[in-house]
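Removed from the display is one protein chain of the complex; every other protein chain stays in position.
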Amino acid sequence: MSVTSERSADGQELTITIKGRFDFSTHQEFRSAYEPKEKQASRYKVDLKDTHYLDSSALGMLLLLRDHAGGERADIQLVNCNNDVKKILDISNFSKLFNIVKTA
Amino acid sequence: MSNNPVDFNVLSTLRDVMESEYPALLQVFISDSVSRVNDMSLLLRDPSFTTSSIASLQRLGLMAHSFKGSTGNMGATHLSELCLQLEEQGRGLVTADDARIRLLVSEIKEEFCAVRKVFEDELQLCTASH
C-alpha cells in the first residue's frame, strides 16, 4: 500500500492517490500527505483507482481529512471508486459527506 | 617435510601469547607428553593388544588423536603428522597393520626425543635471560 500526493498547477487542489489496501497501516502516510503544507488547498481529491479494500479505520482517516479541510464546508471528492469500494462507502452513507465518483 | 622438529614461527607466537607463562607451558607439555608416549608403549607391550581387538585399537587411536592435537598446537609438526597416521590405524580409517603400528610408535618416540631437546633448550634460554 502506498500514498502519493500531487498539487494542481494553481495550488488550489490536492490529489491524494492510494494504492493497495487502505487500512490502519496507511494512517501515518495518509496524514503526512495533507497535513501542514505551506499553503492549505481549498479542494481535495482522493483517488482510489488502485484500492480494492477499505476498512473502518480508512473511513476514519477520510473523516480526519474532512475535518482538516473544513468539516461541513470541506470540498472533497472520492474518485475512481470501483464497485467494492463504493459498496463500503454506501453502507456508511458517506455519499452524504463526500462527493463520490464511480469508476467510468 | 622440514628437518626442524619444531616450527619456530609457532614457538614465537606461543611466546607472545603465553608471556610469562611460556616456560610453564613448555614444562607442562614435556611432562605430559612423556607420560603419553609411555602409555602408548605400555599399550603395545600388553599381551592383550592385537590388531584384531577393536577396543585396544580404538584406545590407541584416541591416544594418538589426543597427542596429535597437543603436538600440533606446540608446533611439532612432524610429530603431529606421525600421530595422525597412528590415529588412522587405530580408528580403522586404514587397514590395521601390526608392523606398521609398531614402527609408527617407535618413530613417535624418536621424534619426541628431538622435540623435547628443542623445548629444553628453549627453557634454558628463558631461565638464562632472567
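Residue numbering begins at 1 within each chain, and the chains themselves are lettered A and B in the order written.
Criterion: contacts are C-beta pairs under 8 Å (C-beta built on N, C-alpha and C of every residue); 3 or more make two chains touch, one makes a residue touch a chain.
Here is the rule we go by: contacts and distances are computed from a predicted model.
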Point to revise | Protein name as given in UniProt for the chain not displayed, "Lipopolysaccharide export system ATP-binding protein LptB", "Hydrogenase iron-sulfur subunit", "SLBB domain-containing protein" or "Histidine kinase-like ATPase domain-containing protein" | key: "Histidine kinase-like ATPase domain-containing protein"
Practice item. List the displayed chains that the omitted chain touches in the full complex. Key: A, B
Review point. Per the definition of touch given earlier, which of B:E21, B:D46, B:D97 or B:E120 contacts the omitted chain?
Key: B:E21
Point to revise | Option from A:S2, A:S56, A:N83 or A:N99 whose C-beta touches the chain left out | key: A:S56
**Study point:** Where the unshown chain meets chain B, residue by residue
**Key:** 10, 13-14, 17-19, 21, 24-25, 28-29, 32, 62, 65-66, 68-70, 72-75
**Study point:** Residue ranges of chain A at the interface with the undisplayed chain
**Key:** 56-57, 59-61, 63-64, 67, 71-72, 91-94, 96-97
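We adopt the following convention: only the chains that are shown with their structure count from here on.
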Exercise for review: Report the inter-chain centroid distance for chain A and chain B in whole angstrom, where each centroid is the mean of the CA atoms.
Suggested key: 81
